[in-house]
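Sharing a structure here in structure tokens format.
Excluded from the complex is one protein chain; the other protein chains are retained at their positions.
Showing subunit A:
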Amino acid sequence: MSAVGYAAVVGQIVVVGAGAPLLTGWMRQVRARLEGRAGAGVLQPWRDARKLLRKEPITPVGTGPAFRVAPALLVATTVVTAGLVPLLSTDTPVSTHADLIVVVALIALGTLALALAGLDSGTAFGGMGASREMTVAALVEPTILLSVFALSIPSGTTNLPAIVDGAVDEPARLASPAGLLATAALAVAVLAETGRIPVDNPSTHLELTMIHEAMVLEYAGPDLALVELGSQMRLTLLLGLLSSLFVPWGIATDVSWAALAVALVLFAAKVAVLGAVLAAAEVFCAKVRLFRVPELLAGSFLLALLAVTASYFLSGAS
């Protein structure tokens, strides 16, 4: 088990790390083509990263450890989460530790690190972005928790690989009202967590409307490259988690190189399709007013709550 298991963990991290910029590039390309533009190409985020990494590192005067540590912490938490959650395989040496609450806490830790960095920069934009990001995060994290709880009730555990395993064995769980409600809730939460339209506009240059970008406005050079990579990895990770939870087929449930290879191809395909759907949906959406964002998130929280309730009553779990 060990060689394949460890390979799966490393594979998950490498795929998320190397594929995240490609996913972002792919989503931008889909969006550009749908809007009738040529687009910069799928590789552009990697080119940007290369450009940023070659620049000299600069930190603003007066910033402390929070500002300097945040990019590394963001990437580190994401890497750990990418290793933990079942993206390619449910049977890895670390799968017993892949608890739902740990995963959500790790994601929240990354968010918090950036928010603290935003505050640490001491600029009006950093503070403003941090305040907005925390408002959003306070509503998003419980929604993620709750919607995955809804799926954990039939499995009787909060261990993510076990939940995914259960869904592969019993696909009917996903088509249940609880499964559908949880999907919808988690999808909205992922949009908010990754700063996509309609919550945030990742492509805007208008500093006053930004949420995520406002927090990281002071970063430059290699630090900015890390922050960008971290955000892209989180998007890939969350989309991957979404696909593992709701379209689990193809994920390796036993220990074999063949299953792992199939899982890798299917994971890439699923995330690419999800990304394309997300990018296409963004074309037809507009960004909602900032004060409507809590309404939207409260709505998705409600869906998650309903999912938990439905799951509890309909599955007859005791």
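By definition in this document, contacts are C-beta pairs under 8 Å (C-beta built on N, C-alpha and C of every residue); 3 or more make two chains touch, one makes a residue touch a chain; residues count from 1.
The definition used in the following text is that contacts and distances are computed from a predicted model.
**Student:** Would you mind picking the UniProt name of the chain not drawn here, from "ABC transporter ATP-binding protein", "Sulfite dehydrogenase", "Formate hydrogenase" or "Transketolase"?
**Tutor:** From the choices "ABC transporter ATP-binding protein", "Sulfite dehydrogenase", "Formate hydrogenase" or "Transketolase", the unshown chain carries the UniProt name "Formate hydrogenase".
**Student:** In the whole complex, not just what's shown, which of A:14, A:283, A:298 or A:314 touches the removed chain?
**Tutor:** A:283
**Student:** Determine and list the subunit A residues touching the chain excluded from the picture.
**Tutor:** Contacting residues on subunit A, toward the hidden partner: 31, 34-37, 124-125, 127-128, 197-198, 201, 203-209, 283-292.
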